[in-house]
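Starting off with a structure, shown below.
A protein chain is absent from this complex, but the other protein chains hold their places.
A, B and C are the chain letters, set down in written order, and residue numbers restart from 1 in every chain.
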Amino acid sequence: MPDSQPNDDRPRPGARRMYRHFQVLTTRWMDNDAYGHLNNVIYYSLFDTAVNAWLIEQGLLDPESSAQIGLVVESGCRFYAELGFPRPIEAGLRIARIGKSSVRYEIGLFSAGADQAAAEGFVVHVFVDRASRRPAPLTAEMRLRFAELTVPGADNV
Amino acid sequence: MPDSQPNDDRPRPGARRMYRHFQVLTTRWMDNDAYGHLNNVIYYSLFDTAVNAWLIEQGLLDPESSAQIGLVVESGCRFYAELGFPRPIEAGLRIARIGKSSVRYEIGLFSAGADQAAAEGFVVHVFVDRASRRPAPLTAEMRLRFAELTVPGADNV
Amino acid sequence: MPDSQPNDDRPRPGARRMYRHFQVLTTRWMDNDAYGHLNNVIYYSLFDTAVNAWLIEQGLLDPESSAQIGLVVESGCRFYAELGFPRPIEAGLRIARIGKSSVRYEIGLFSAGADQAAAEGFVVHVFVDRASRRPAPLTAEMRLRFAELTVPGADNV
Partner (left out) sequence: MPDSQPNDDRPRPGARRMYRHFQVLTTRWMDNDAYGHLNNVIYYSLFDTAVNAWLIEQGLLDPESSAQIGLVVESGCRFYAELGFPRPIEAGLRIARIGKSSVRYEIGLFSAGADQAAAEGFVVHVFVDRASRRPAPLTAEMRLRFAELTVPGADNV
């Protein structure tokens, strides 16, 4: 978005150093909407992907069999610049808040090589028992892994 | 989500009367994810659909030719209850804030017949000139139509 | 597509009377791609939706618990005319072939009120045991319901 003034109080895109874990995600032809850029909905699909891929990679989630699964109870995004197929996207991930049974992930989406995020958002997972779907406390292993992804001084998006 | 206590300060789902304009949206097989319910990303697709369908119906937007188009600069959602294919969804729409070139829509998604929203979210559009993609003031016609969709007393989601 | 000649041997769109069961499906903003019309991939999502909604409605499938589930082993589509958001689509369904453990559905997608299909396609389901994922014979109930959706004289698409 144009026209930013020096004393502007609008939110500003975060930098790459504010994120801990990066994944390269490819875009798809149909991600671009009638305006020729990545549709806003796709950003959330990339958030969901970045979060769950990291959980699976860390051994914290097996979508088919783990006792606890993470359900999204809140999410949000601020859009700063256009992204679009065919360019790939780098998704940066950090953890912003670790609750009793919940965790807040923050995600920055970057054009390849860019230092400033094109979009920043968050996803809050409540971990629930797979069968009852009632909140279940985070395990010690989860807390440990989540703590490794926190970033001191990160402004929550 | 379970376990709500009487004095709980968690956000609560809004009622149907807090929304002005309703559309029935069908769900799709692939909307359901590995957990067997509507994936969180799909909610945003329904928001986007409810907003743009209303704009088009009101004559405020022609995706191919209107001088101004609405670009999403921020959005968010709180998820209260599961939705899922094959059940259709009712999307309620209201307008919460009318700026110089921007507008905040709030959307509630309801199971057919339910009084309480299963999810509530918002989308902020900045209207821009189609070619330059720079913010352009809302037209008088837009302001008039947007005003008709405001709901006194609506708690902003 | 333009330029069809009288003696042309290209496939031609089928008529509404060649389908048995109709469902109205809503379209979404993000269904339209960079060319401003319904992306070709979405047609398959509507096929999948029409087929599974009918199976569920007939009591032949419960996605979470039925002993047999239908897996897609082949599909295809011919595209005759553009469709696009915000217009809803009518999906016509018929059954073209009933095998030992498989069934071929044929689907026509129609603009509201149109007599000629905008697209026609097929989906072949092999019904498998949910746990082993090995082919399992169609039940008598399935055969009965499938037979009701056949259309004598339908040209297979």
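In this section, a residue touches a chain if its C-beta (ideal position, glycine included) is under 8 Å from a C-beta of that chain, and two chains touch if they have at least 3 such contacts.
Just so it is clear, the structure is predicted and the values come from calculations on it, not from any experiment.
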item	value
Options C:41, C:67 or C:147, residue touching the unrepresented chain	C:41
Of C:58, C:75 or C:150, the residue in touch with the unshown chain	C:75
Sole residue of B:32, B:68 or B:102 that reaches the chain not shown, by the stated touch rule	B:32
Touching residues on chain A - with respect to the absent chain	24-30, 32, 36, 45-46, 48-49, 51-53, 56-57, 63-64, 85-86
Where the missing chain touches chain B, by residue	29-30, 32-34, 36, 39, 41-42
Interface residues of chain C (partner: the chain not displayed)	1-3, 34-35, 39-41, 44-45, 48, 63-64, 69, 71-79, 123, 126, 133-135
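Simple rule for what comes next: only the chains that are shown with their structure count from here on.
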item	value
Proportion of interface numbers common to chain A and chain C (over half same, under half different)	same
Where chain A and chain B are represented by their mean Cα positions, the distance between them in whole Å	21
Centre distance in Å when chain B and chain C are each reduced to the mean of their C-alpha atoms	30
Chain centre separation in whole Å, for chain C relative to chain A (CA means)	36
Shared-contact residues (touching 2 or more other chains) in chain B	45, 48, 63-64
